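Note that one protein chain is taken out, while the other chains of the complex remain in position.
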Amino acid sequence: MIKEYAHIAIVALILLTLPLWLNFTTATDILVFGLYAMAFNVALGFAGILSFGHAAFFGVGAYAAGLALRYFGASVWTAIFWAVLCASLVALLMGALCVKKRGVYFALLIAAFAQMFYFLALSPLRFITGGEDGLKGIEVLKLKFPVHADLGHPAALFGFIFCILIVCILVMHRFVHSPLGSLMKGLEENEPRLRACGYNTNAVKIWAFAVSGLFSGVAGALYTVNLGYVPLDSLYWLNSGTPLVMTLLGGMHTFFGPLLGAGIFIFFQDNVSVYTARWEFFVGALVVILILIFPGGILGTVKEKIAQADEGDRQGIWFWLKKLS
Amino acid sequence: MAQKIILETKDLEKDFGGLRAVRKVSFALRHGEIRSIIGPNGAGKTTFFNLLSGRLQPSAGSIFYQGRNIAGLPQHKICRLGVAKSHQITSIFPKLTVFENVRLSAQMRVTRNNFWSRSQSLRQVNERALEILNEVGMLAKKDIMAGNLPHGDQRYLDIAIAMATEPQILLLDEPTAGMTPAETVEMVLFVQKLAKTLTIALIEHDMGVVMHISHYITVLHNGAILAEGAPEEIHCNQEVQRVYLGGH
Partner (left out) sequence: MACSWPCAGVPSVVNSESKMFHIPPNILLMQAIIGLALGAVFVLLASGLSMIYGLMDVVNFAHGVFFMLGAYAVYQFNLTLGNFWVGVALAVLAVALLGALTEISLLRPLYKTGNLLYPLLLTFGLALALPDVVKMFYGLMPMPVNYPEGLQGSLLVGPLIVPKYRLFVIVLTFSVMFSLWLFLKKSNLGMILRATTTDKGMVDAMGINVNRVVTLGFSIGIALAALGGAVAAPMVSVEPNMGVNIVLQCFVVTVVGGLGSLGGAVVSGVIIGEVVAFTSLFAGGYADVVIYFVMAVILLVRPRGLFGELSRE
């Protein structure tokens, strides 16, 4: 059992070193989007559910946290709590409504529902959400529990978000290895057979989707805490593509793939977008290339190569790399 | 064999668009039987099994399991009641190990929503999975990835997954398909062993197997029952011979 958590520890250590060779902003962004991508992958990579509406959960989480902070002077923990509650409920509801639809229908139906939230924030509710300008006016946060910290300070902010991320990773890991997690894997592999084994596969899908939404909501809350405001774009359906690309890049059938993908994506975004505004072209081209050549993503391809390698090669570092995924 | 009727259909029908695949089939399966369903290709045998297991919904008629009408129930509920099926085209979880395949199925009787425990720690489930693997003779292969198994082993795995749901009735759809003569003999012995605790209905094309193993035989043709009876009767039945010599 210690071995299993060892690789989480290794990842944690690597993440801790990020601010040493990247700046704090990039590093913190990687943490936030890493969580978002991993949450997304719970649905896609583990349960086989594609959705283009995750921006709804992320955005609802972001706005819930933002509203709690802005209008109710809530503490950071309270804000995160509300984000989790709202995002999970939304995911549960949307999942339950759409669950009977297959694959693609489902993915885009969710996207369409997500757009309703975008619209809600843009127009009817703009007096509280700030409409197109986003939700502004959140004061610099102070952490009171369990330690005192000024979250305006980049290092403290990074540390705080890092801790939350690790907790979420631990919970997700536990979930994926639980009986329900096995059901999700079965769902992805052979849904009809799972039904024939006596499981209500619709219920499993809804569960998986709700969990995915829950953690996306946490990521959204952290996004708000990190940025200090909530941009309207966080609800835009096309931005559900961001965790998708990160997951594809890192490897969608691996646990840490999305985190790796997020790291690489954010790194390039922060460094390349300085040179060109045509950022989306690169992302789109990247997706096309990935699908055509490396559908398993980085970690997925590595896993494949390892599986194909001789027994003798499976010592040392390769073994640990395999364990990481 | 004056045992109780465990599974019964009355005037069961299934239409696909304009095609009537199963016509007014009234069928009764007794507890502890081994019943073979035979018939030329396209006779509706697999469709019939799919109706019994709930994979398809009947267009008309009723299905009684232990006296209760189960027609129209969703597949997962019928499975929980005790009717399990193995597949004509092997259907397993290829990227999971053999053990994980069976455990996933065995889990159903113990927990469906547990999201916190570690799967390894559900001792009851794990033990049951190992028992079943032992019964089908695949214990040694338990850590092999299911997709890498040879064809014959995959068919045993398919059956093992069905067994793990603790059924009362096991429907086997062409269990010996694609098997060598030696493998077929093993499968026959295996089915006979299963029949000691389960009621079995199987679809088979191998007449040797059918004649040897069955208590009763039901012959389907064009979706309807052509004849039913003990193996000797069916063997001598003129209609059956005509249909088989003609179409097979």
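Here the chain labels run A and B in written order, and each chain numbers its own residues starting at 1.
Heads up, the rule we're going with is that a contact is a pair of C-beta atoms (placed from the backbone, for glycine too) under 8 Å apart; a residue touches a chain by one contact, two chains touch by 3 or more.
Nothing here was measured: the structure is a model prediction, and the numbers come from that model.
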Item checked: Chains shown that the absent chain touches, full complex -> A
Note to self: Among A:Ala155, A:Ile291 or A:Ala309, exactly one should touch the missing chain; which is it?
What the structure shows: A:Ile291
Next item on the list: Using the touch definition up top, pick the residue from A:Lys3, A:Arg102 or A:His148 that touches the left-out chain.
Entry: A:Arg102
Check: Touching the left-out chain: which of A:Val140, A:Leu238, A:Val272 or A:Ala309?
Finding: A:Leu238
Next item on the list: Over the whole complex, note the residues of chain A touching the chain we left out.
Entry: 50, 97, 100-105, 108-109, 111-113, 115-116, 119, 123-124, 237-238, 241, 244, 248, 278-288, 290-292, 295
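By definition in this document, only the chains that are shown with their structure count from here on.
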Notebook entry, point to check: Rounded to the nearest whole Å, what is the centre-to-centre distance of chain A and chain B, using the mean of the C-alpha atoms as each centre?
Noted result: 42
Item checked: Interfacial residue positions of chain A with respect to chain B in the complex -> 174-175, 177-183, 185-186, 189-190, 192-201, 203, 207, 211
Item checked: chain B to chain A touching residues, read off their complex -> 53, 55, 74-77, 79-80, 84-85, 87, 91-96, 100, 103-105, 107-109, 111-119, 122, 125, 161-162, 164-165
